[in-house]
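Reviewing the structure listed below.
One chain of protein is taken out of this complex; the other chains stay put.
Presenting chain A:
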Amino acid sequence: MTEEAKSAYWQGFRDGAPFFLVVTPFALLFGVVATESGLSVIEALSFSVVVIAGAAQFTALQLLLDNAPVFVALASALAVNLRMAMYSASLTPHLGRAPMWQRALIAYFLVDQSYACSIIAYERHRDWTVPEKVAYFFGVITPICPMWYAMTLLGALIGNAIPPEFGLDFAVPITFIALIAPMLRTGAHRAAALASVVLALGFAWMPFNLGLMVAALGAMMVGAQVEVVLRRRGLWVDP
């Protein structure tokens, strides 16, 4: 690495370090919930290493526990991860000219935190070269992603030691609500979430958890439509 790239790497490392505090409890919780659901330590760890996306992992696990068909669990978890495609599109102007193997590694490590840090840094340092931008990205994930694996492992190892009276069945709902609440920044987001709730209850009678698919698609359309209306009336503020 050049001196400039090294400096960008360490800047990324410093920007990523605080997320240690966010990632640690989530990964621990996933490990605990996974073993409580009957997964072995190896299975829980494989989940985190192969998928490396918290909300999608919790979604898949919850739906498997509810005996949803595999394709519903898979489609729902992938829907939760659709935002990753947006991140990928958004970083492409900055990283699209890096070597293929680097882009593949970046894609694997593309998570909420590495995206958020990188896009802010790239906007601020418009003079950075592609190698500096790549070095920054890997700096950000250094304190985050290994933690994701290690804390999942720790959670899985201690999971069986936590007694059922603690209401751990409700850890996933609480985690999801806590993730959703700060996302309700615009009228369109609030309308989409409300539509999602109403449709999920209204279509709960459908077999194979298909009500979830109906609710998710309907709510996406509601969100997009409300955004169009707000823009037309000049009331849209970028979140």
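Just so we're on the same page, a contact is a pair of C-beta atoms (placed from the backbone, for glycine too) under 8 Å apart; a residue touches a chain by one contact, two chains touch by 3 or more; residues count from 1.
Just so we're on the same page, contacts and distances are computed from a predicted model.
Missing chain, UniProt protein name, picked from "Penicillin-binding protein 2", "histidine kinase", "Cytochrome C oxidase subunit IV" or "Branched-chain amino acid transport protein": "Branched-chain amino acid transport protein". Within the whole complex, the absent chain has one touching residue among A:17, A:41 or A:78, and that is A:78.
Although one chain is not drawn, the whole complex shows that of A:161, A:178 or A:237 it is A:178 that touches it. One of A:1, A:70 or A:120 touches the chain omitted from the figure, and that residue is A:70.
Taking the whole complex into account, chain A touches the unshown chain at residues 21-22, 25, 37-39, 43, 46-47, 50-53, 55-57, 59-60, 62-66, 70, 73-74, 76-89, 91-93, 95-96, 100, 103-104, 106-108, 110, 165-167, 169-184, 188-189, 192-193, 195-197, 199-201, 204, 211-212, 215-224, 227-228.
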